[in-house]
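Here the complex is missing one protein chain, while the rest keep their positions.
Let's look at subunit A:
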Amino acid sequence: MPTTSDQDAKVEPRAAMSKTPEKRSKTSEKRSKTPEKRRAEEEEDEEEELLPVDVEGSSLALEGSSDSEESLFSGLEESGSDSEEDDEDEEEEGVPGSAVDPDGGNSQETVEEGEERGMTEKERALLKDKTDEYDHDSSDEEDIRNTVGNIPMEWYKDFPHIGYDLDGKKILKPIRNKDELDDFLDKMENPDYWRTVPDKQTGSEIVLTDDQVDLVHRLQRGQFGDVNFNQYQPTVEFFSGEVMIHPVTNRPEDKRSFIPSLIEKAKVSKLVHAIKMGWIRPRRSKEERAEEAGRYYDLWASEDPNAILGRHKMHVPAPKLRLPGHEESYNPPPEYLLSEEERLAWEQLDPEDRKTTYLPRKFSCLRAVPSYSRFIHERFERCLDLYLCPRQRKMRVNVNPEDLIPKLPKPKDLQPFPTTQSLVYRGHTGLIRSISVSPTGQWLLSGSDDGTVRFWEVVSSRCLKTVQVGGAVRSVAWNPNPAVCLVAVAVGCDVLLLCPSLGDRLLIGSTEQLLSSYQPPEEKGEELVVWTTAEGEEHSQGVRLRLTHPKAVQQVVWHSKGDYLSSVMPQPSSHLQVLVHQVSRRRSQNPFRRSKGLVQCVSFHPLRPYFFVATQRSVRVYNLIKQEMTKKLQANSKWISSMAVHPAGDNVICGSYDCRLAWFDLDLSTKPYKMLRHHKKAVRGVAYHPSYPLFASASDDGSVIVCHGTVYNDLLQNPLIVPVKVLRGHTVTNDLGVLDVTFHPSQPWLFSCGADATIRLFT
């Protein structure tokens, strides 16, 4: 605050002015004093140096002393005191809300007031004082006795003077003759001893006034020196948020405040340009920032700090090197040392094939061992091994092998299926190659190598009819059409159509009529097969038609409608292997121009115009209407022996001579859906049950295996295949077991025929 500084400035000269008389008086005194006192004063000086405040205080104390002692400056003092009083008065008057600085204002006022008062009473005295003042002391500089300035006074320690006065004369140190005793006595006797302070600049002693002591105390306590200064005055805010009616200044508005600033324009255009150029991006919105923040997440936030990390858990230590053995010793036992031949053999071996990479050698002492030449190489190899070979822990799962087997229903729950042998049909003398059941299930037809075809009654196992056909019967087939009573028999190169004369007379009659009503066509083309009508002896035996083929017929099979009949003449690399005959028109045709391999068996699709041809390794499915091959089933077996088509037509089973049974799902794949290897020997015959979900396979090991095979209407569900029963009964003769198998059309009964010349019924 400027006012206070003014005051300080005032105070100091006053003090300086007030000191002078006193010092003069004291110097006179001090000169008279003993050197002991001087010493004591010196000590005090030293003390004062420690307390620089005191120095000021002492200077201030001069003020008080001057007030009291010297009247010369009383006028000023009075005015000062007056001013103080006025201050108090003013405070008592309490002009609140004055916007004027109290200190500055007050000081100005005091000066003015003091002048006014002086005018009244003390004018004369003051005027006198003023004259005196100029006589005695006219300026602040006069107060300065010592001109050395504000220097550490110890610099003059070794000199007899302590500085120079205005005239350049030495100011001599006061003679300090005060000894300890004097000092002590002074201490005891002088009541002002405690307030006596030595003046460094002059070396004199000063007795502080009460005011000065008070001031020292207050300064020591950290308070303001001026008693009357209120440090907690309310502040007046000149510039505040309140809008005032009148402007603070009366200055008119500048012109430039109305003119758009060119500098600002330049700055703005610069910013606009920067924004346009993309140097400055607009500040992103909160959502964008949040989105940006969401792009990152704490990867390890959910990780349990205590958990063992996977890579630590799965740590696989490096495989250890083999420890060196005896052969690597510098002095190996003699049995480890290689002989000359062995060494040569070792050297001739490829390094990769050697058993040991090291050739054992013997040295007389360790000192004679040379450095190992392959050391670095082997280290390097080891390091390569360690970091090139991935190490991983093989998790060995403990699985009960039985759990891996899919849960199949128990055979007990899949009843009914044939379980026991019920009837044996005896009568044939040769091995029976083929059997067939009538569509009604009442009769059974069998063809044997003894040259006969026999008709049996199923329930009583009685042979009702025996037909001599004059040759080993390869295949028999009962016409599946229940309205036609006809049987096809393959004997040698012929296919015979027999009328069994069993069952309904009307049917037999109609069949006979059908056969006899044939009108031979007028134009006769080149015939592959000769159709001849049986007469005489043959006719009485039941033979109605004879189809003479160029080669031996292996198999005959009927279409489900009963009009078409297919015969197989297996012969490698012949295009004439399969023939299709139409009975009603007595016509034969060869559906295939080229041979695709040795045909094993053929079958008609039960519902659609498809034709299955099984060659040695595959089954071809032909569309008879489009006359093209639709599918080729690969039977993963070496030699297919037999084939059966599911009554729904979507599944095929194939038996093969390498003991396998392949189930094909035509909707699924051309590969077998399932391979069954239950038989020990070649599979000879396979059959589906027409109505029950059963199929069976007959094998040379004398057994028939019955399997449950449910086909679901749902295309997504694969067939369920469960082997349910092994039926034994046939005896193996000449390494041939069961040759054919077929099911009863309505009951879960199974017929099998074998090389032991019997037919067996399993129920």
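Here is the rule we go by: a residue touches a chain if its C-beta (ideal position, glycine included) is under 8 Å from a C-beta of that chain, and two chains touch if they have at least 3 such contacts; residues count from 1.
We take it that contacts and distances are computed from a predicted model.
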item	value
Protein name (UniProt record) of the chain left out of view, among "Phospholipid/glycerol acyltransferase domain-containing protein", "Globin domain-containing protein", "WD repeat domain 12" or "AP-3 complex subunit delta-1"	"WD repeat domain 12"
Option from A:Arg289, A:His315 or A:Arg462 whose C-beta touches the chain left out	A:Arg462
Contact partner of the left-out chain, one of A:Gly503, A:Pro647 or A:Pro723	A:Gly503
Of A:Pro160, A:Pro319 or A:Pro416, the one touching the omitted chain in the full complex	A:Pro416
Residue ranges of subunit A at the interface with the undisplayed chain	415-416, 422-423, 439-442, 459-462, 464, 482-483, 503-507, 746-747, 763
